[in-house]
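Some chains omitted; the rest stay in position.
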Amino acid sequence: MTPDLGKYAVEVLSAYAASVVLLVALIAVTLRRGRIARAALKEVEREVKSDG
Amino acid sequence: MKALLVRDIKLAFRAGGGFGLGLAFFLIVTVLVPFSVGPQQALLGSIAPGVLWLGALLACLLSLDRLLALDFEDGTLDLLVTSPLPLEGAVSVKALAHWITTGLPLVLAAPVLGVLLNLPPAGFGWLVASLALGTPALSVIGTFGAALTVGIKRGGLLLSLLVLPLYVPTLIFGAEAARRGALGLDPATPLLMLAGITFATVGLMPFASAAVLRMGLR
Amino acid sequence: MSIWQYANPVKFLSLSAKVQPVLWVAAGFCVVVGLIWGFFGTPDDFRQGSTVKIIYLHVPAALMAINAWFMMLITSLIWLVRRHHVSVLAAKAAAPVGMVMTVIALVTGAIWGQPMWGTWWAWDPRLTSFLILFLFYLGYIALWEAIEDPDTAADLTSVLCLVGSVFAVLSRYAVQFWNQGLHQGTSVPVATGGRTVSDVFFYPLVMCMVGFGLLFLALVLYRTGTEIRLRRTAALRARAGGNV
Amino acid sequence: MFDPHILSVSDLSVARGGLPVLAGVGFDLVPGQALILRGPNGSGKTTLLRTIAGLQLPLQGAISGADDRIAYAAHADGLKSMLSVTENLLFWAEIFGYPQIDPALDAYALRPLATRLAGTLSAGQKRRLGLARLMITGRPVWVLDEPTVSLDSSAVAMFADAVRAHLARGGSALIATHIDLGLDADVFDVSAFRAQTNARLGASDEAFL
């Protein structure tokens, strides 16, 4: 299945690996921050409501 | 306006020699280069125009953070904003004072340091010309950066970060003109570009700086 | 009804909540299929060998790196003129995405350069402009981080984006003047519709470009939502917190 | 003699850190009048004065008669420690196009210190210099934020005299302070105008509420 990458296998694979790592990291950071923000907002909204 | 210019220059002289320090930094960076890249004369000569331009740029950069931050801290900037002086004029004058106390001495000192770095004889004139033409742009662009970072506690490094990419075109054309001059090639094109950048920035940047300053002080 | 209604954070959030699932699925589909198609389904180039496969990452990333800055420029302008908070928060949200795209373009380019030009890095105009773009992203993000008041930060970063754009273009010409380069010209000239890569490479490449574009959109929408929530949290907290 | 305009503030709301602090503030300041702002710490006096001086934008409301007529003085005196007392005053005199600094030097007994660098003054002496600056702006409306901080009683009297002379010439003054200045002036208590925390006054973060 895997195509024969010839003598450039290292380059091609590392390019893909690096890009995927960067993209995944970006998405992970984005989602994590988003989740934290959502949680914080929910918390504050609850507090505000309970205040009256 | 004149009062502001005179005061800024006076302060540069008094506050522990703001006048000499840019120059001294320029000197020291130039002197450190042979220590760091090694003492080969030919190599040094070939990188000399570039090193001198870079040194001048860094020396300019380092003195930027006192351009507005000091006035901000002691409240002068608030008072200036409420004064009858137009803010565009004030930032232009401050850029001019910066150039007189930093850029001008660098231009004058560059030939001496050229000798230290084994700059080819043909290059001296062009080096001075390109610096004289380019350093005003450095001061004006730097004032913009200083205005951007004025409210930020010790924004010194942030200021460098913001300003350095803006310096790229000036540096490229300036160093290229000096380099072509040193190699005996025709430096007319980069010099013209440099002049264009300088005039455009001197004419337009003060408006951006004043706008940014107004926003930042609010 | 105008499109400006979506400048209202609440409207924006509800719309983006509707659009996002579609967007994420489409983006994921295009990126994954495009990359698999490119990686497994295309032949090697006769000159570049298998390294041509890097194009499916390199070109879309480079494209989005520039487009992200464009988008930031436009949304910053909207903020400066019409003062819509969502607009400038979108710019803030896009910056890190644009920066990562720039880094991907730089890294894949560097890895590509090693076999092709025998060096990781050359001071070629296109590469150099990208490096400068990276610096602008860095400065823009750092400025956002450094200013406490969110509106002041929005103002100042917007002006920086504007001025930076002018200087980025200027640098681009300066760099071109200073060094003619190694890098090939564009293969997807938008205006002419002509192209310089053959169809086998072209279709998966287009798929990847679309995928990266969608991914960018999805990320920016999501991140803008995050920024809005953070602002809302801060606003609520400030008002709840004692005004003593 | 100053031009007889009224500084008039109506329905003003001001914010700090994005939060409304005061709402619905309104008063008129006629020539010859001094108005003392009072209010506990953190009630928003500084914010109000900065807004009136044009250093920040109001959320709502209008300020009229303020343009180019205000001399502002706050905690930071805008003094350059490496310039002498005279040089500091002369600089502002030139900026404001005012002819002379002698009355200012006399009013605050600064003559003996005239050649001293501002950086070597004591806290109260610095303050006196900062207040002397007001007299050479030639501006009719003085907007002062805690002007008498670290002044001794004789310096406070100098300040009160200077304000009285300014009022007699048709000027006016708006002064935030916690102590008694011995001025015969109206008092305006800002604590009555505290903004409701959930008030909608156009603060920038309201879009997010």
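A few points about this structure:
Each chain gets a letter, A, B, C and D, in the order it is written, and its residues are counted from 1.
To be clear about the criterion, contacts are C-beta pairs under 8 Å (C-beta built on N, C-alpha and C of every residue); 3 or more make two chains touch, one makes a residue touch a chain.
Because the structure is a prediction, the values reported are computed rather than measured.
For the assembly as a whole, chain copy numbers read A x1, B x2, C x1, D x2.
Going forward, only the chains that are shown with their structure count from here on.
Here B-C and C-D are compared, and the pair linked by more C-beta contacts is B-C. If you average the Cα atoms of chain A and of chain D, the two centres end up 52 Å apart. Inter-chain spacing, taken between the CA centroids of chain C and chain D, is 48 Å. Centre-to-centre separation between chain A and chain B, using Cα means, comes to 41 Å.
Within chain D, no positions touching two or more other chains are listed.
Residues of chain B found to touch two or more other chains are 218.
Per the touch definition, chain B reaches chain C in the complex via residues 144, 148-149, 151-152, 155, 158, 161-162, 164-166, 168-169, 172-173, 176, 189-190, 193, 197, 208, 211-212, 215-216, 218. The touching residues of chain B, when paired with chain D in their complex, are 2-4, 7, 10-11, 14-15, 71, 73-76, 78-85, 217-218. Those residues of chain A whose C-beta lies close enough to touch chain C in the complex are 1-9, 11-12, 14-16, 18-19, 22-23, 25-27, 30-31, 33-34, 37-38, 40-41, 44-45, 47-48, 51.
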